[in-house]
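Just passing along the structure, written as structure tokens.
Excluded from the complex is one protein chain; the other protein chains are retained at their positions.
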Amino acid sequence: MLVAELLRAIYPPAAARASVALLLVLGSAVNAAELRIGNGGEPLTLDPHRYNLNLEEKILADLFEGLTAHDAHGRIVPGAATSWTTSADGLVWTFKLRPDGRWSDGQPVTADDFVFAFRRLLDPKTAASLAFFMYAIEGAAAANAGGIPVEDIAVRALDSHRLEVRLARPFPFFAERLIYPTGFPLPKHVVERLGDDWVKPGNMASNGAFTLADWQPQGFVRVEKNAHFHAAGDVSLDAVRYFPTADRNAAYNRYRNGELDIIGDFPPGEIDWLRREMPDHLHISPLLSIMYLVFNVTEPPFDDARVRRALALAIDRELITGRVLQSAEVPSPTFVPPMVADYRSAVAAVAADTEQAAKLLAEAGYDEANPLRITLRYIAGADNKKVHVAIAAMWRAIGVQTSLHHAELNAHFAELRQGAFQVAQAGWFGENNPEHYLELLMSTTGDVNYGRFADVETDELMTQAKDAVELDARLALLRQAEVAGLSLDPVVPLYAVTIRSLVDPRVTGWHPNPRNVHPARYLGVRAAP
Amino acid sequence: MGRYLLRRLAFALITLFAVVTVTFFLARAAPGGPFDGERRLPPEVEANLRAAYDLDKPVVHQYARYLGMLGRGDLGPSFRHKDFSVNELIGRGLPISVTIGGLALALAVVVGVTAGTFAATARDRARDRLLVTAATLGLALPPIIVAPLLVLVFAVGLGWFPAGGYDTARSYVLPVIALSLPYAAAFTRLSRGSVAEVLGRPHVLTARSKGMPTWRIVHRHVLPSALIPVVSFLGPAAAALLAGSMVIEEVFSLPGLGRYFVQGALNRDYTLVTGTVIVYAALVLTFNLLADLCYARLDPRIRHA
Partner (left out) sequence: MRDALFGSLLARVCCGFLGAVVLAAALGPWLSPWEFDAVDWDAIDTAPSLAHWFGTDGVGRDLLTRTLAGARISIAIALAATVVSCCIGIPWGATAGYLGGRTDQAMMRIVDGLYALPFILLVILLVALFGRNIVLLFAALGAVSWLDLARIVRGQTLAVKSEAYLEAARGLGAPTFTVIRRHVVPNVLGPALVYATLTVPGVIIAESFLSFLGLGVQEPQTSWGVLIADGAREMHSSPWQLVFPATMLTLTLFAFNILGDRLRDAVDPH
């Protein structure tokens, strides 16, 4: 507490803030309606088809509008389409585009722009890493693999403002799937003229509430209000700047110093102090996500279900979330995150039981003379480090000797996909759709089923669920699949991540939600008093 | 003198070539590839990407092509920052790094030489002891300790300076101080030694005995010779400053070369890593050449060689 507390006592944040405000008045001119957001890292691209990161998605969602979109509370609402119909067999979706949709250069947004975009996304030459998001569409997977021409994908413009999409099999969550940048329209007239350079500031035309004004790599991305946006009259911000705040301490320091208006992460040790001193800035809520451990079931020792069960039983989730992480993470014994709507998992919570765990290990042939030695891999980062050190300590209590190995995100997942691991951290984010998570346990999913788990019963139930048109029947089958899969412990679900945000009280229209989406078109900044 | 510099220049170019070669092959010998991501790309897609970046050809072919591009001043496309070329990235990062590094070095020289001279003129008195101890302590305070403390006290605590970014001149104050501290200390020790040595030379003693004021003696007779070791340390100091500048750019979220280099290395962005190393090496070598030039002007033995 020493220095920091002392300084805080002498210079409360209000005073610091006032002095900053004074400096702003005296010095540099900052536009009152510009919002400064700490966006957690540097975007690697702003091409909706080449993006890969959530932080890129956030900027893209302010630049473009897909057929469906998020509202201020993260609910899915009509976007570039005003309405849509679905055929009785759930396969044919027909979207009606809004008549007043315009690109930022004034050109109308047409069904052709969507057809063009979907074809470009699925063209193998584009090398879109998230192209599989659209594999629900008939012909999409084949076209992306180069098997059929992209013109044969079942997407067509019925007229300038009506789009028809035919799916390969029923997919009731398709409207939700369309909110990703992989479903955005592209300004055909610009991309055809400029090629890959169309994404540069000055070239890009977008159909969302904002347009790309400036991009200083590792410095900031600046977007400005799009005068041609159909609801431009309701957009109160003139501009937004996204800062690549990869280091959450630096982000926190800059927020505390009044240099940022919103940050999405900060050191968790600060929560108590923030609760006391800046309660009107602090927002904590669970994110739609699951963090878990995955076992490589193809090799010893984790080809033995008893060993997997033993390690799962040794982990006390409440200890991890309550004592180690300490910022209201939601412990989750289920693989589908607890806040997924309409889905009540049938997996029963089992309390940590070191005795039973030790017994199972002994049965599998491990004891003090012949201890189980394993390597646990995790992604570099302060919270990850704490969690996995704690897990290693829990395993030590049942006689397991754990070596830890950390690597950067990309290297980590490359190793996982190649099966070059024993047990490792993994996480899955994003959708309000249990299938999105449970697919990871299917043997046909490919390399995101990192542990190569294959169970006939789980596969069978999942396949049946995917063919079910009626939602309740589908969910019931998914529940059974989850129980069947988890009974073999291919993964150990741990917890749902917490969204920790600091939002300046001057910012209006910001509502916490489990998807953690906050479209800038609904945000505003009150002038400083 | 002309020949001396020419030889130096040739040597610098050979060194640069060696650096390019080592970095190029090191980056490609490493396990893993630049397209590793959270999800694996379909084989066709990865093949397309490899072809687009020329990675499907033999390494020797890639190397020859890279050298050809280098000859035209083109560092290639970035593998990770898909919307930018390495030239564009370095073009934006370089001014920031050079500003921070240059200011830090200048501050270190000014503070160091002043403090060193001040100490030497009062050899073994309290002022000297204090400065020497302070300098030794300064050497023991690397940026990884000083930078976070400066942020805690002067940015978050007092709110005098920004905690990051590069929007205003004030943004540069804390990073420059944190980066320059150990070098200011090193220059203090160095110049104290050399000033003291020159002060003991006969012509200086004569000037002293004639009653010339100390500051004039120092200015006229001492500093020109005493600065030689300081100048010759500038080159190595500039090279050493790099490591510190990476830490500083990380702490203060500055989009400089150091950040591109570290991120590029961690993400196997071959072209970005090779590009930043080349620019860094070229900078340091140029700086060494300039230091050599100053050195040659100051030291008569080299001037006539």
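Quick notes
First chain written, first letter: the chains are A and B, and each begins at residue 1.
The criterion applied here is as follows: a residue touches a chain if its C-beta (ideal position, glycine included) is under 8 Å from a C-beta of that chain, and two chains touch if they have at least 3 such contacts.
Computed from a predicted structure; not experimentally measured.
The residue touching the chain not shown here, chosen from B:Leu6, B:Ala30, B:Ala106 or B:Leu130, is B:Ala30.
In the complete complex, the hidden chain is touched by one of B:Val20, B:Leu131, B:Val156 or B:Leu254, namely B:Val156.
Touch with the chain that is not drawn comes from one residue among B:Leu6, B:Val59, B:Leu130 or B:Ile145, which is B:Ile145. Per the touch definition above, the residue from B:Leu75, B:Val176, B:Ala281 or B:Ala296 contacting the chain not shown is B:Ala281.
For subunit A, the residues touching the absent chain in the complete assembly are 1-4, 249, 252, 267, 269-270, 272-273, 319, 323-324, 326, 380, 382, 385-386, 388-390, 392-393, 403-407.
Although one chain is not displayed, subunit B still touches it through residues 11-12, 15, 19, 22-23, 26-27, 29-31, 136-137, 139-142, 144-145, 148-149, 152, 156, 235-236, 239-240, 242-244, 246-247, 250-251, 261-262, 265-266, 268, 273, 277, 280-281, 284-285, 288.
The rule is simple: only the chains that are shown with their structure count from here on.
Between subunit A and subunit B, the centres computed from C-alpha atoms are 39 Å apart. Put simply, subunit A touches subunit B in their complex at residues 3-4, 7-8, 10-11, 15-17, 19-20, 27-28, 42, 44-47, 50, 52, 124-125, 127-132, 144-146, 199-200, 215-219, 243-247, 249-251, 253-254, 256-259, 408-411, 413-414, 417, 446-448.
By the touch criterion stated above, subunit B contacts subunit A in their complex at residues 32-33, 36-42, 44-46, 48-49, 52, 80-84, 88-89, 92-93, 148, 151-153, 155-159, 162-168, 250-256, 259-260, 263, 266-268.
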